[in-house]
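Note that this complex is displayed minus one protein chain, with the remaining chains in position.
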Amino acid sequence: MKTVPPATAPPPSRHRPLWRRANIPAGAGAALWLAIVLIPLYILVSATLRTREDYLERGALALPTAPSVESYRRVLAGDFLTYLFNTVVVTAACAALVVVLAVTVAYSVVRTRNAASRRVFQLFLLGLAIPSQAVIIPVYLIITELNFYDTLAAVILPTAAFALPVGVLILVGTMRDIDEETYESMALDGAGPLRTLLNLTVPMSRAGIATVGVFSALQAWNGFLFPFLLTQSRDTRVLTLGLYDYVGEFRVDVPALLAAVVLSVVPIFAAYLLARRQLVNGLMGVGGR
Amino acid sequence: MPFDLHPRLRTPAATLAGAVLLAGTLAACGSGGPSRAQTLEVWTYQDASTHIQAEAVERFNETSDVQLELVEIPGANYQERMRTAMGTPNAPDIFFNWGSGSISDFVQQDMLVDLTDTLAETEELRDAFVPTVLAAAEVDGGVYGVPMRGVQPVILFYNTELFEQVGAEPPTTWEEMTELIEVFQEEDITPVALGGADAWTSLMWLEYLLDRIGGPEVWQRIETGEAEAWGDPAVEAAAQTALDLIDDGAFGSTFLSNAYTNDGVSTYFAQGRAAMHLMGSWEYGSQLANAEEFARERLGYSTFPVFSDGAGDASAIVGNPNNYWSVNSELEGERLDAALEFLKHTTDDDYLSALVTNGDIPGTAGVDDRLDDHPDPEFARFQYDLITEASAFTQSWDQALPNRAATEMMNAVDDLFSGGLTAQEFADTLRGVS
Partner (left out) sequence: MSAPPPIPASARRAESPHPSSPAPVAGRRRARDTGRPGVLWAVPGLLFFGLFAAAPMVLVAWLSFTSWDGLSAPAWSGTENWSRLWSDPAMHRALRLSLLLTLLSWAFQTPVALLLGVWSAGHQRSRAVLSAVFFLPLLASSVALALVWRSILDPNFGLAADVARWLELGDANVLGSQRGALLAVAFVAAWQFIPFHALLYQGGARQIPRSLYDAASIDGAGTVRQFFAVTLPQLRNTAVTSSVLMVVGSLTYFETVLILTGGGPGSATTIVPYLMYETGFRAFDLGYASAVATSLVVVATGVSLLMVRLTGFGRMRSTREGM
């Protein structure tokens, strides 16, 4: 099949009426959606700068006339940093596990051309369809049997396992784009599978590996169900579960609750500013090429 | 070379080993802390009173070889989390609970230490507790818990300023109650604050209504497993009365989206937007913490009104007789001795006075001479009389029933209050529960 050249980043052209004329309905629609997105975000941020009394009295929309960082101080004085640390550990471990396993699986799928490797790939494709919620009961059973209940491993292992299919899918796509000829010249040099992987496949799949890393990191950072049902104590609490528990702790202190929300998003927001493309790719679970 | 793996195997095997190692390390750093053998995990529900248990643990650790570690579990779902953990090797050694239904599953599986003999043989504990309080820790004839907090009767709180404004007294009969509801509605004040998003707050109304209409015996029959008792006409009548309250606008129009657990309802009540609030005695303490002026100046309290043709009397109360420490039956030897030793401290002087100073009425006998230490001695006396003179003390239904039945009952209560069930359908649904 002939591939039509896509219109990615074409030079501005008089022949593109779709984008040339000012499109008023589209602009109005975009403005409306902008309001729908921004108003909650405004409330989120402005509320955190107000006091509890001020929020209860003057309503959600009022401007923070006397901005105060008391809410943030209150959150940080609690166990927030413990939760943050746990989340960082879970996120890093998850990303590392998924990257290592997805690379080996994808490498084997792409470079071993037999029925077995095809089956492996199909199995992982099917894995895409398993909703993690549906298997939480047996996962609880397995984690309990392994004596991992209420440890960070209880969160890391299933989270990584459920991110693995997407990781394999992305990397199989990326690795297939590497030329057969390059492999052949490696082979003529007498390189074994490990050297080929490390010297050729991994460097050539860097973008895909980054995407897989970001994707699994995000899954771990934002995951809730596994920590919710598989951990209990403060020492193993991650941020999402911490946020959920703050409802009971901060009660009607909406500013403090929302300050915790803001603080939990800040690291990802920073990543968004610094590496928007990789982050969006990771969010979408799309192959970075 | 027997251990030389085929080259194709080497890397995957190394990866797997790495992954397993990683998992193991993480597991180790997750459970952390000193070795479990010498430490007992003590679980408690985290709230404003937790510091009392923390201090008790600290005092105990000073003199004991076996150390205790207090784990505070926050949030509304303590019961679920504790129940989930009990099915794992990480189950707590000593834990906070509500007695009866909240522990009956564990008793059936022999997972708790039977404390009957301990209570009878230990000087500090023998005859220390009010019998109705201890009764809720009894399952299948054994005692499985020791009271460790305050008695929490459900009380009708009201805003004295709003009552003065309309020239009313707290209602003592149901007729007065319905009249008051009309009066407050005309004044554009929500007559009764209700956090219907948390079904257990709605449940309090049903508990009192059933008691006042049918008498405490109806619930006692249900509690002992007689499912047909749900068919008692008083159940349907209580449900119908609740529906009438809703229809008359007693709870306002947003009660289903109001939550108690985020203090939304208490704040609404403290702001003077609602006249009455039926809630556990802990409401006093939380108002004192969040809206001190309101708690000191305008917070009144009263008993639930009676029905002239009802079987219940004004002195019967519902609520939580107490919270209890239970002990995991996995413990043995030195660790078991330490756990039992810790239980004794629930009746020592420091502990009891900490409770009273905190605003709790302990479930021990003869605390009346301590009541002057209470932050509000008048409220303390009111509660103390309520408890000691109660003709019946009905335990909160959701704590009295085992998890499965309690969940189904709570769903039915939720459905009733949100208009999904009629009073008759409610009774019919519940008949299928036990």
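Just so it is clear, A and B label the chains in written order, and each chain counts residues from 1 on its own.
Rule of thumb we're sticking to: contacts are C-beta pairs under 8 Å (C-beta built on N, C-alpha and C of every residue); 3 or more make two chains touch, one makes a residue touch a chain.
What you see is a predicted model, and the numbers here were worked out from it, not measured in a lab.
*Asks:* Give the labels of the shown chains that the missing chain contacts, considering the complete complex.
*Replies:* The chain that is not shown touches these displayed chains: A, B.
*Asks:* Going by the contact rule already stated, which one of B:258, B:303, B:364 or B:399 would touch the omitted chain in the full complex?
*Replies:* B:258
*Asks:* Just one of B:69, B:223 or B:415 touches the chain that is missing; which is it?
*Replies:* Residue touching the chain left out of view: B:415.
*Asks:* For subunit A, which residues touch the unseen chain?
*Replies:* Touching the missing chain: residues 1, 3-10, 12-13, 15-19, 21, 23, 26, 29-30, 33-34, 36-41, 43-44, 47, 55-56, 59-61, 97, 101-102, 104-105, 107-109, 111-114, 116-118, 120-121, 123-131, 133-139, 141-142, 157-158, 160-162, 164-165, 168-170, 172-173, 176-177, 180, 183-184, 186-188, 190-193, 195-197, 221-225, 229, 239-240, 243-244, 247, 252, 254, 257-258, 261, 264-265, 268-269, 272, 276, 280-281, 283-288.
*Asks:* Which positions on subunit B touch the chain that was left off?
*Replies:* Touch with the absent chain occurs at residues 8-9, 11-13, 15-16, 19, 77, 80, 83-84, 86-87, 105-106, 109, 111, 196-197, 199, 252-258, 264, 267-268, 273, 403-404, 406-408, 411, 414-415, 417-420.
The working rule: only the chains that are shown with their structure count from here on.
*Asks:* Can you tell me which positions in subunit A touch subunit B when the two form their complex?
*Replies:* Spelled out, the residues of subunit A in touch with subunit B are 56, 89, 93, 96-97, 100-101, 104, 140, 144, 147-154, 156-157, 192-194, 197, 229, 232-236, 244-245, 247-249, 251-252.
*Asks:* Give the list of subunit B residues in touch with subunit A in this complex.
*Replies:* 7-8, 10-12, 15, 18-19, 22-24, 26-27, 29-33, 46, 71-76, 81, 84-85, 87-90, 261-264, 266-267, 271, 290
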